[in-house]
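Now for subunit A:
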Amino acid sequence: MSSRRSIRSLPALALVASGAILLAGCAPSDGDAAATGEPVEGGTLVYASGDAEPTCLDPHVGGNYPQALIAGQFLESLVSLDEDGEVIPWLATQWTASDDGLTWDFTLRDDVSFTDGTPLNAEAVKVNVEHLQNPDTQSSTGYLALGKVASVEAVSDTVARFHLTVPDSALLESLSQPWTAIESPAGIARGMDENCAAPIGTGPFVVDGWVPQDHVSLVRNDDYDSGPADRAHEGAAYLDGIEWRFIPDSASRYAALQAGEVDVIDNAQPDTLDQASKTGTLVEIDAPRPGASNRIELNSGQAPFDDVRVREAFIRAVDVNDGIDALFFGTAARSFSVLSSVEPLAYSDDALFGTDLDAAEALLDEAGWTERDADGIRSKDGVPLTLRFPVSTNQSIPAEQSLFEQVQATAKQAGFDVQLEPVDLSSWYGALAAHEYELVSAPYTKVGPDVLRILYHSDSITPAPSGYFANLAQLDDPDLDALLTAAASESDPDARASLYEQAQQIILGGFYALPLYDQQNHFLHSPKLQGARAMPTVSTPTFADAWLAD
Partner candidate 1 sequence: MPRSRVLRRVALRLAGAVFVLWAVATLTFFAIHLVPGDPAQAILGGPGSQASQEALDRVRADYGLDQPLLVQYAAMLGRLLSGDLGDSYALKTPVAGLIGGQILGTLVLALLALVVAWVLAVALALWSTSAGRAGRAIAGGLELTAAALPHFWLATVLIAVFSTALGWLPPVSNDAASGLVLPVVTLAVPLAGFLAQLMREQMLQALEEPFAVSAAARGETAAGLRFRHALRHAALPAINLSGWAVGYLISGAVVVETVFARPGLGRTLLRATELRDVPVVVGVVLVVALVYVLMTIATDVVSRLADPRTTHSGGAT
Partner candidate 2 sequence: MSAGTAALSPPRTDGPGPVLEVTGLSISFSEGRRRRDVVHDIDLAVAPGRCVAVVGESGSGKSVTARALLGLAGRTARVHAERLSVAGADLRNADERAWRRVRGASAGLVLQDALVSLDPLRTIGREIADPLRIHLRMPPAEARARALELLELVGMPHPALAIDRRSGELSGGMRQRALIAAALALDPPLLIADEPTTALDVGVQARVLGLLEEARDRGTGVLLISHDLAVVSRVADHVVVLHDGRVVEQGPAAEILGAPRHPITRALIAAVPTDVPRGEALSRAAAADPEPPVAPSAPSADGTAAAGGRRPVEAAPAEAPPMSADPRVARDAEAPVLEGFGLAKSFGSGATAVHAVADASFRLHRGRTLGLVGESGSGKSTLARLVLGLTPPDAGEVRLDGGAWSTLVERDRRPLRPRIGAVYQDALGSFDPRWSVRRILRDALGAARMPASDAAVAALLEQVHLSPELAARHPLALSGGQRQRVAIARALAGSPGILVCDEPVSALDATVQARVLDLFDELQRKHGLAILLISHDLGVIRHMSDTIAVMRSGRIIEQGDADRVFTSPQHEATAALIRDSPRLVPRAPGTNR
């Protein structure tokens, strides 16, 4: 069951500061695919998703990654990003911000209408923002993304004016996300049940039907001609439609792709990627998620990790490099940063993470963890050096869980007693809410370095009613808070970059986290499929320019 990304991105937040985005692996393989052959009309693409089936197709509701994956096929946003991370026009042709940064004017395309015939206009944008901000919508991601938007005013049919409470230099990126995509007001007016079943947008495809547990069928929007500025071709999509299937079992999913039952799968497992690249029969799209890297947070809020020496000892003690090579078959590179490698402002320092058992032992002795029992587990004043490590089986792919087992094994040499607790999601959140953890891994999808504010600003320690809080390292450092707040509203790129670098130095230097690798996001598809690519925004695939060669 690989519903990990869905859940893990439940709290995915709006992106704030601008940040260029590279599509790492995307360029080679996909680039070739796109280059070869002449586009072919027709054919239905079969997409097999390993993510949990959305409970609602409207990404305004809740707002998680599975929704983003499919919504990208039938909804469009005001703006997008190109491969260099520059903001480019989409439904909005141009935008201007006032000097105080408190009002933004977006000029919309005047030739676009939703697939239900409703014209796209400023009023529609207004309605969408209000929909996102209405508590009844139960929006999480989109709601937070537009947290600084006070209201939207329809200046004219084509000009929508955003009034902000405070300057928000990340507004454009926020609006580039699927979770804030623009839907037909008429569609929204139908009420949540109907809108969840088939949201109405301006995208290249239209939701035609949804067979729960099985698939969503999408058909071509013949009148489509509103792709983002970096689209590969004008007009409607080549494909007749997409059958969007849900195949939770990864082995079955891969087998289906091999058998030609499906054309694309997501959440491809490392071993299958390896096999595919060896045989060369399948094409890979590697689109690491933006935001944070996959890392293990060290709970500095309580003993023993309230002592920096113990944190460093742990990080020096564990050895994950071999594990990552073996488990991910070289498809994932070791990361030494808390930010994703696609984040240009990612600051990385491998020196901090060299494995050195003796150093670790020394640090622990120094910290007073001197007694050792028969198994070599250290203790201090009779308290054993136990590290509780709740692992959500819904969120961590098997390879990752195996890696944690290896962490457990290597840490033991230094005298740490890592207690892996594989639990289901609610128990996992329960453990976190009750602070019953010393180690935890909870990657975070979000564009831009502002993710650091979410993850490490002391504000993020205060929990929501559900007990959820984002700062799992429980890092509470006024200096860091100041840096992050400043960076968020700093519009000068260089100043901003240095602010974030200082922030990351504090985080890495304080040994609050053990970075592992980027958030893996691999797609495999048959060579028949060409012209498919991942959106530079949140790495969701788009098939607006794709076709099935025969």
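The set was built so that all candidates are chains of the complex that A comes from, given by their letters.
By our rule, a residue touches a chain if its C-beta (ideal position, glycine included) is under 8 Å from a C-beta of that chain, and two chains touch if they have at least 3 such contacts; residues count from 1.
In this text the structure is predicted, and so the values were computed from the model without any measurement.
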Direct contact with subunit A in this complex, candidates 1 or 2: 1
Subunit A residues within the candidate 1 interface of the complex: 1, 3, 7, 10-11, 48, 52-53, 55-56, 62, 135, 138, 140, 144, 192-193, 196, 211-214, 245-249, 251-253, 255-256, 258-259, 261-262, 394, 424-426, 428-430, 464-466, 468
